[in-house]
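Missing here: one protein chain of the complex. Every other protein chain is in place.
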Amino acid sequence: MSLFSIWGQYFPSYLQGLGVTIELTVLSLALALVIGFVLALMRLSKVRGLVIVATVYTDVLRAIPVLVMLFIAYYSLGAIGIKLSGVEAAVLTLGAFYGALYGEVFRGGISGVDPGQREAAAALGLPPSSVMRKVVLPQAFLAILPPATNRFADIIKDTSLVVTISVADLMLQSYQAISATYRPMDMLGLAAIMYFVVYLLVSRVLARWELNVQRRRS
Amino acid sequence: MHVAWLYLGPFLQGTGVTLELTIVSTVVALVAGILGALGMIHGGKILRAVLVVYVELVRGLPPILQLFIIFFGLTQFGVQLDAFSAALIWLMVYGAGYAIEVFRAGIQDVSEGQWEAARSVGMGYFTTLRKIILPQAFALMMPELTNFTVLQLKNTTFVFFIGVADIMYQAQQGAASTEQPQVMFVMAALFYLVLNGGISRVAALVERRLTAYR
Partner (left out) sequence: MSKDVVVDIQGLTKSFGDRKIFRDVTLQVHQSEVVAIIGPSGVGKSTLIRCVNYLHPFDQGTIRLLGHELRGGERPSAAVLQDIRTHVGMVFQTFNLFHHLSVLDNIVLGPVEVKKVPRKQAVERAHELLEMMGLTDWAKAYPRRLSGGQQQRVAICRALAMDPKVMLFDEPTSMLDPELVGDVLEAIQRLAQQGMTMILVTHEMMFAKEVADTVVIMADNAIAEMGPAKQVLENPQTERARNFLARVLRNTPPADIPQAVVGGDPD
C-alpha cells in the first residue's frame, strides 16, 4: 500500500484523536489560567500565609515531572477511592502544573507594571479592585502575552502524555496504528505533521495577534 | 509502610539510570547548544536555516512522539536501537534544541563592546569566545541553565514507556506488583523532588562562583 493511501485510511481516526487532543488542551488551559491567576494574586498579597502556600505549591509542582503527577492523579488517587477518568486525570494534572507556570508569568507581568500607574489610579480615587481591573491588568497583559502563548503551545505537546493512560488522543491513535500496520515511521510521521501544523498555527497566529496588540498601543 | 522499604533498592537502581541519562544528555546537549548558538549568530544563511528548522521541530513536536520516532520509527529503515540508546539519543537531540535557544539569548546578552574590546587587543574568534564571552554568558544564564537541567531530569521520565529502567519504570513495576500505586508514585515524586532540589543546590553554588566578579 502506498504511503498516501495508508494515511488516507487512518486519517479519520487521527482526526478523532486530534479532537481529543484539542479538548484536553482547551480544558487544561482553562484550568491552568484560573489556578495561575489565583496563585499570582496570592503571591502578590500581603498575607504571609497565602504567599507561603502559593510559593510552596509553585516550587513543588515545578519540581515533580508531569508524568509522575499524571500517574498519581490516575492510579494513586484511584487506589484511595478517588476514581478519575483518563481525561479528568489529565486535565487535573496539566491544569495544576501549568497553573504553577502561569502563576509565575502573571506575577511577573503584574509586578512589572510601573508603580506610578497604580499611584495615579489611586490618586483619582479608584478603589483597589478597579485599579487592578482598569489599569494594572490591561498593562500587564502586554508583558504576559508572549510567555503565556509559549506555555500554551507546550500544553498541546504535553497532552500527548495521556498515551500512557490509554486516552485515545492523537498520540495513542498513531501508536495503535503502528502495531496494526508495522510501518512505524509512516504512522508516526502523519501524527508529527498534524502536531506540527497545530503548533505552527498556534504559535504563528498568536504571534501575529501579539504584534497587533502591541502596535495598537504604541 | 514496609512496601516502600522493599522497593528502596529498585528505586535506587532506577535513580542511577535516571542520573546517568540526565548527566550525559545534559553535558552533550550543552556543548551542542553552544555550537548551535554560534551557528545561529555567526553562521551562514544555510546553516542558520537548518538550525532554525531543527529547533522548531524539537520544540514543536511532543516529546514522547520524538522518542517513538527514534525508537520505533527508525526500525522501518532497519535501524534497531536498544531502549537505553534510543532514550539517550532522544534526550540529547531534544536537549540540544532547547539549549541552542538558551545560549543564543545568553551570548547575545553579552554586549557587542566585549567582542570589540577583545578584537582590539588582538584576540581571535575562539579565544574571545572562550576567555571573554562564554564566562560572562554563563554567569548571565545560570538561572536558565538550572531550569534546563531540571527539565532534562523531568524529561527522562518518558523513557520508561519504551522499557528503560529509570525511577519511573521502577515505580510502575512496583505499582503493578504491589497494587499500591498510592505508595509507589508518591515515592517516585519524592525521589524527583529530592533530585531536583539537589540540582538547584549545586547550581546555586556554581552561580555564586561564576558571579563573584559582580
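All chains are identified by letter, namely A and B, in their written order; residue positions are counted from 1 within each chain.
The rule is simple: contacts are C-beta pairs under 8 Å (C-beta built on N, C-alpha and C of every residue); 3 or more make two chains touch, one makes a residue touch a chain.
For clarity, every value in this text was computed on a predicted model and none was experimentally measured.
Of the chains displayed, those contacted by the omitted chain across the entire assembly are A.
Only one residue in the set A:A120, A:A180 or A:L200 touches the chain that does not appear here, and it is A:A120. Checked against the full complex, the one of A:V91, A:V105 or A:V135 touching the unshown chain is A:V135. Residues of chain A in contact with the chain left out of this view: 114, 116-117, 119-127, 130, 134-135, 138-139, 141-142, 217-218.
Going forward, only the chains that are shown with their structure count from here on.
Note: centroid distance chain A to chain B, computed from Cα atoms, is 22 Å. Those residues of chain A that touch chain B in the shared complex are 60, 62-69, 71-72, 75-80, 153, 156-161, 163-164, 171, 174-175, 178, 183-186, 188-189, 191-192, 195-196, 199-200, 203. Contacts from chain B toward chain A in the complex involve residues 57, 59-65, 68-69, 72-77, 150, 153-155, 157-158, 161, 168, 171-172, 175, 179-182, 184-186, 188-189, 192-193, 196-197.
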